[in-house]
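Omission of a single protein chain aside, the complex is shown with its protein chains in their original locations.
For subunit A:
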Amino acid sequence: MAQPAVPSTQVQQPTVPLRVPVREILPWAVFAAVLGLVLLYFIGAEQGATSVFSGTWVHEFTHDGRHLLGFPCH
């Protein structure tokens, strides 16, 4: 119900494509990959082997999640 999955613009007759064209996927793929990898880095690896910020707060804050999600923690 609350899922705005269908584009509400009904001007063009919307169809379910047989497949999504690669040209249409690519920009979104780049966006999702960059965003996803940055997020995963900060959750999984920041202040472990490498640090963008100094200190240990990020490491300690995400400590349990890192261990349980399988990232090498310390």
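Here is the rule we use: contacts are C-beta pairs under 8 Å (C-beta built on N, C-alpha and C of every residue); 3 or more make two chains touch, one makes a residue touch a chain; residues count from 1.
Heads up, the rule we're going with is that contacts and distances are computed from a predicted model.
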(request) Assign the chain not included in the display its UniProt protein name, restricting the answer to "Transport permease protein", "CbtA family protein", "SufE family protein" or "Anti-sigma factor antagonist". (result) "CbtA family protein"
(request) Against the chain that's been left off, what residues of subunit A make contact? List them. (result) 3-8, 10, 13-20, 22, 24-25, 28-29, 31-33, 35-37, 39-40, 42-45, 48-50, 55-57, 60-74
